[in-house]
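Note that this is a trimmed complex: some chains were dropped, and none of the rest were shifted.
In this document, chain identifiers A and B correspond to the written order of the chains, with residue numbering beginning at 1 in each.
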Amino acid sequence: GQPLLLIGGPCALESEELARAVASTMQEICARLGINYVFKASFDKANRTSITSYRGPGLEAGLATLARIREDLQVPVVSDIHEVHQVAAAAEVLDILQIPAFLCRQTDLLSAAAKTGKPVNVKKGQFVSPWDMKNVVNKLHESGSDKVMLVERGASFGYNNLVVDMRSLPVMRSLGCPVIFDATHSVQLPGGAGGSSSGQREFIAPLTRAAMAAGIDGLFMEIHPDPDKALCDGPNSIPLDQVEELLTRLLRIREAVGDTF
Amino acid sequence: GQPLLLIGGPCALESEELARAVASTMQEICARLGINYVFKASFDKANRTSITSYRGPGLEAGLATLARIREDLQVPVVSDIHEVHQVAAAAEVLDILQIPAFLCRQTDLLSAAAKTGKPVNVKKGQFVSPWDMKNVVNKLHESGSDKVMLVERGASFGYNNLVVDMRSLPVMRSLGCPVIFDATHSVQLPGGAGGSSSGQREFIAPLTRAAMAAGIDGLFMEIHPDPDKALCDGPNSIPLDQVEELLTRLLRIREAVGDTF
């Protein structure tokens, strides 16, 4: 079978040093474990709960940082795009373009991403049923993309809560796309902390094991050396020094499940 | 008390003739009934279910049409904006800028809209709790806007379904903003028709009566002379020739409710 894909890194670009540290550590771990690693960090968090939340370095500086990390470490990089005008610059640097969940139905953004020829990784909207992602896939196909990945990150069932319906994994795989489980956003409680989202880090491990056993092609994880000090999404980030143990266990489950899911 | 506000018109701009017909008929009806009328039509439907769905005339042509209707009929106009680059041009023509539900957390879009000084009408995201709209209001306030309106258009409770929780109306009014009930999107069934959203027109009247009695400041309605031929959102549009009767009944309810809600 295919090796597992892991998209991971700090939620937002903080210092370049921190980003490099995560990327290089993860690269080593993944090489050891036989996992395909893609570094992820956002250059801009465009939909934080509060306007005063940390957003990142912005498009230009952020892409420059990502380009240096990509070049120096020889690691593929992915980041999320929010408006059409960002797409061209992003596609020059990034190996994969990511569409945020809230924006997964914005036709122009999908279409512009597709036309770059880069693989497009779309997070399923919290308000979209798994089977309706076929409309998103169709928009991308009709714009010329044949490299589409879909991400499960929880559905909005009830206020201030996200629920992962594991049926979404086989449903989205049946659309012909690799399916990725977002281990960390799936445990967010949107608005759960009043002026920001909170998260339930204790559920990252059981949900990720469950998704792996249900059948996925890849994982998405926010990873930080010190989540309690992270400038974004700390409550639902995985501490860097716990990732290898988690991945090792997940690979054992993947092997136990076997090829046909 | 304040007169009722009605934001209404065809979902998307189709022909200018059709738009004018709706606007002038609605203007007459509202004048007769003592309702403040604002004409609404989208110049671009940026998140249709399918890429082949009708989108509208686009920014430039659409704004030109809206400007002519505004000028000729002396009617205020509103339309929705999707990316920051549209905001300046839109603000030159529109009396109110509208933020679509999926985009209600996009900080840059909110901020750009606020900075124009125009009133901003934000649809509550299908994935946002009513009380969390305070974060949206705060983003707008902190960007300099003191004219914010909030719209209820249903919450995503279960796949392919929207549910209007009428508690959202007093909750959002308690944030200090006028609250508008979107009578027609609230009866959408997202993705309910496979490649498009379907709708339940039969529920427009009871839900609108309910919202009026719960307590609202305004209504939002998609109105079309022939909904079955509408190029967008026909299944949940109100036929133009039924609007006056519905509004008359709603005003009776509004009077019965009285001032303190």
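The definition used in the following text is that a contact is a pair of C-beta atoms (placed from the backbone, for glycine too) under 8 Å apart; a residue touches a chain by one contact, two chains touch by 3 or more.
Bear in mind the structure is a predicted one, so any value in this text is a computation, not a measurement.
Counting every copy of the one repeated chain, the full complex in this structure comes to 4, with 2 of them shown.
Here is the rule we use: only the chains that are shown with their structure count from here on.
Seen as a C-alpha superposition, subunit A sits on subunit B after a turn of 180°, to the nearest 5. By the touch rule above, subunit A contacts subunit B in their complex via residues 46-52, 55, 82-85, 102-103, 105-108, 110-111, 125-129, 131-132, 135, 138-139, 142-143, 155-160, 190-191, 195.
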